[in-house]
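Note that one protein chain is taken out, while the other chains of the complex remain in position.
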Amino acid sequence: MTQKKQASERFTGFLKKFYVFLIFVFLYAPIVTLMVLSFNASKTRSKWGGFTLKWYFELFENEAILKAFSNTMIIAFLSALIATILGTAACIGIRNMKKRHQGIIMGVTNIPMLNAEIVTGISLMLLFISLGIKTGFLTVLLSHITFNIPYVILNVMPKLKQVNNSTYEAALDLGASPVYAFFKVVFPDILPGVFSGFLMAFTMSLDDFIITHFTKGAGLDTLSTKIYTEVKKGIKPEMYALSTLIFITVLILLILVNKMPDPKAKEKA
Amino acid sequence: MNNKLIDLQHISKSYDGSIILDDLSLYIRENEFLTLLGPSGCGKTTTLRILGGFESPDQGRVIFGGEDITKLPPNKRQLNTVFQKYALFTHMTIAENIAFGLKIKNKSKAYIDDKIKYALKLVNLDGYGNRMPDSLSGGQQQRIAIARAIVNEPKVLLLDEPLGALDLKLRQDMQYELIRLKNELGITFIYVTHDQEEALTMSDTIVVMNQGYIQQIGTPERIYNEPENAFVADFIGDSNIIDSIMLHDELVEILGAKFACVDKGFGNNKPVDVVIRPEDVELREPGKGSMEGVVTHLIFKGVHYEMEVMANGFEWLVHSTAMFPVGTKVSIHVDPYNIQIMNKPVSEDEEAVAINE
Partner (left out) sequence: MNKKWLATPYLFWAVAFIVIPLLMVVYYGMTDKTGAFTWENVIAITSPEHVKALMLSLLLSLISTIICLLLAYPLAMILVAKHASKTSFIVMLFILPMWMNFLLRTLAWQTLLEKNGVLNGILSFLHLPALNLINTPGAIILGMVYNFLPFMVLPIYNVLAKIDINVINAARDLGANGIQTFLKITLPLSFPGIASGITMVFVPALTTFVISTLLGGSKILLIGNVIEQEFTTASNWHLGSGLSLVLMIFVLLSMVISSFFDKDGEGAAL
């Protein structure tokens, strides 16, 4: 009976692993497909024309794609940075408000995250156009900051709640100014939250299409909007090459970050 | 106290290559209050989890009332557990928590209602049935966890550091409460703790464990007064543990001075460990004891003074109601029956146990 039980346990263990494997195949199959396509000599998606690195070389001569790429990166970086500063400051401010006010503000904050993106997009578009602001780089940046701030707050707020207020008071007691005490005592504690908030904001901005689509105007293109306009004509294989490069870069960075020795573990040893 | 109810036979268990329990054998009698006592990582919780059915041993058998239950899942065992940090079902009311086990067994509604009322009364929480667990204090949640277990009328109640999360005063109150409950229910309690005072207060039998081995089994008095090795002596209360030589029966040489004792059968000129409790060290005027020394530290502890006395190169820990200021010359005397002789650890394993304590 024991053997039978062990065998059945091993079988369910295998089933579980297989299930997780299938889900990740599902999630990563398109990514692998795109990577394969970036080496495809044939220009059409549906045929394999042999291996080539051609698209990687042509990518660096394709001004339009490179321009869209730099727009995407600049908007992602600036919007994440500004959102992180505004959002972190907001967290500290909100934390010091009355419970009821906190509730209302957090409710408003959650709107861009929970509302349909299409509604957020058209609402911002209506705002800019009614105010006579010409849609372009600025309007896209403002919009991205708007939908990024909630992700920053979502990451920073829990960390701020964990901060023990008496360490801040101890710093004041020992003669530190409030600003000094904040940056020396509180900030290091919430830094992981600030950092992950920035990263999440950056990722969201990078991956955004819908809101950019409504607020970008005619002259400006990010990678997303460029791809969308190319859909009907057929995607340029250089695009596959570029996204493969981006993905591989991020993957390597993440592996490096994970491989780096944990500073805390060092202290223990 | 009569027949064996539970028999653990040669239990071994390891995780990821590190041995938690090594060939542990132990029996528990009906109606006993047995405590597994030891530092964290000694294997006491693992033993309890094997009893509850949450872990299965790599080797060995668990016999319950004559039947082998080693492979039986937790839901088929006649044991119930009171978990560390209570583990109440936060999405159910107190009454639903208590009724959980009875509903699973398809008891009638009237029976369940009666049982809930009875259990709440037993733990002094009448009328709390409709509250949610979150609205209760730690001590109250603990009582509910006990009530939830005992309505199922288990033969044995397993308690895993149930008082660990409570503050000192509440913990002491709950100790008396548990003893009362145990007497009212007339069932076996198996209790896990790292708190020696808790163990001494409540238990019929204490099992002192360290690093997967049982160090000593005995009544609280025996464990305290006659520790079998340096680990037990050191873990239970404060003590002076001194390298000594057993000259012959009833005479031991401690730090070069001869002391009369009551132990026999250790052989002649044999190295031994001697344990002397601090309250058993008597301080006399110089020349009137067995060994001369000087008081080096003095602290007032309320019930007694705690002093350290340097004598023959050893810092003696002394508890006494009499006060001797720092610098006072004193003479040390110990009554023969207060000297506890222990064999030196033989194997390296036991040595390690003694050093790591």
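Per-chain residue numbering starts at 1, and chain names A and B are given in the order in which the chains are listed.
Following the convention adopted for this analysis, contacts are C-beta pairs under 8 Å (C-beta built on N, C-alpha and C of every residue); 3 or more make two chains touch, one makes a residue touch a chain.
What you see is a predicted model, and the numbers here were worked out from it, not measured in a lab.
Trainee: Which of B:Y15, B:F89, B:Y176 or B:Y337 touches the chain that is not shown?
Mentor: B:F89
Trainee: Have a look at A:Q6, A:T33 or A:S70 and name the one touching the chain we're not showing.
Mentor: Checking each option in A:Q6, A:T33 or A:S70, the one touching the absent chain turns out to be A:T33.
Trainee: Touching the left-out chain: which of A:I75, A:L124, A:I190 or A:L220?
Mentor: With A:I75, A:L124, A:I190 or A:L220 as choices, the missing chain is touched by A:L124.
Trainee: Please give every residue of chain B in contact with the chain that is not shown.
Mentor: 52-54, 73-75, 77, 79-81, 83-85, 87-91, 100-101, 104-105, 148-149, 152
Trainee: To test your reading of the contact rule: which positions on chain A touch the chain that is missing from view?
Mentor: 16, 19-20, 23-24, 26-31, 33-34, 37, 45-47, 86-87, 89-90, 92-97, 105, 108-109, 111-112, 114-120, 122-127, 130, 142-143, 145-146, 149, 151, 154, 178, 200, 203-204, 206-207, 209-210, 214, 223-224, 227-228, 231, 235, 239-240, 243, 246-247, 250-251, 254, 258
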